[in-house]
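Omission of a single protein chain aside, the complex is shown with its protein chains in their original locations.
Up next, subunit A:
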Amino acid sequence: MKAKLTAFAVTTALVAPAAIAEEMTIVSWGGAYSKSQQLAYHEPYTAKTGITIINDDSSAEAVAKIRAMNEAGNVTWDVVDVVASDAMRLCDEGLAEELDHDAVLAAAPDGTPASEDFGDLIVSDCFVPQIVYSTTFGYRTDMVGDTPPTSVCDIFDLEKYPGKRSLQKRPIDNMEWALYCDGVAKEDIYDVLGTPEGVERGLAKLDTIKDSVVWWTAGAETPQLLADGEVVMGSTFNGRLFSAIAEQNQPIGMLWDMQSFDLDGWIIPAGLSEERKQRALDYLYFATDTQRLADQAKYISYGPARKSSAPLVGKHASLGIDMAPHMPTDPANAGNVHIYDYEWWADNRDDLDAKFQAWLAK
């Protein structure tokens, strides 16, 4: 009996892999975002090449995992979606492949080379920009009365908007918003934040609402908290709020004031075999051309990174509403934006993270 079972197990184990076709593992953030990539990039690519794409929603710990994989000499990921600052770190540590953007990416339809089409958004040699997103606020329309918040400083106004608010559990953005609302001019924020007194000042401002803050780590938490009515307002990525508002009809409004722009894009981890690297490059060529980037905007409200894609952004795939007014880059939304300084944060992140965590624990 047991011998038979074992034999059966061994046979199934040996036969199973034969049925699996050529596949590649693409790492991303999960949720509505991965779904938009699935529909705009993965499915057309599989239809074209027959390569199965496996999604791994591990981008949140991409840097640590790529380090460990590299150390163990066992890189299982083919293409990884990371934020710009992570791409810079990975590139500096030699954990991501350096790319010649003009050679490996498609030119714009009018022949403009990729490096010009992406322009300044290529912040690292390893990084292929994909979208511009922003971290911004949503609020419960039924919990703010007749005067919905219009300024980011309303977050700090507990008298006008009592109740909990959710903020991301990290110093980035929160410190800038705190200093801005404490009266620092927008252009001086990073100068002030660079001094120990500036850090104290930012934390002191955050102290005024600390008891009313729910700290989040995953982008999906704020929409859930807003849907439950557990928080009055909260920060998250603008695409998550769009999907809660437009696709799931939640009573949530957008507060675009001082939204914080950031970039997200692809890297190829270092240490792949030549065959896998070529396959990854082939995927990138396909997934970052002008039409494909514009297609993604049909499913989620993030701005495509190519200049040539912007005019092609159309309507939402199933709701049929115009997507342009929901983009963070739309002039109506981008009246007062906060340009997040990668380089400043790359230099100061460890120090501020430590101070912020110490403050949280107090």
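We take it that a contact is a pair of C-beta atoms (placed from the backbone, for glycine too) under 8 Å apart; a residue touches a chain by one contact, two chains touch by 3 or more; residues count from 1.
The criterion applied here is as follows: contacts and distances are computed from a predicted model.
This figure omits one chain of the complex; the name its UniProt record holds, of "Adenylate/guanylate cyclase domain-containing response regulator", "Putative spermidine/putrescine transport system permease protein", "CysO-cysteine peptidase" or "ATPase", is "Putative spermidine/putrescine transport system permease protein". Per the touch definition above, the residue from A:58, A:85, A:308 or A:333 contacting the chain not shown is A:58.
Checked against the full complex, the one of A:219, A:253, A:269 or A:304 touching the unshown chain is A:219. When the full complex is taken into account, the listed residue touching the unshown chain is A:73, out of A:73, A:145, A:183 or A:320.
Only one of A:227, A:334 or A:360 touches the chain withheld from this view, namely A:227. Against the chain not displayed here, subunit A makes contact via residues 2, 5-6, 9, 12-14, 16-17, 20, 23, 25, 27, 29-32, 34, 54-58, 60, 68, 71-74, 76-77, 217-221, 223-224, 227-228, 248, 250.
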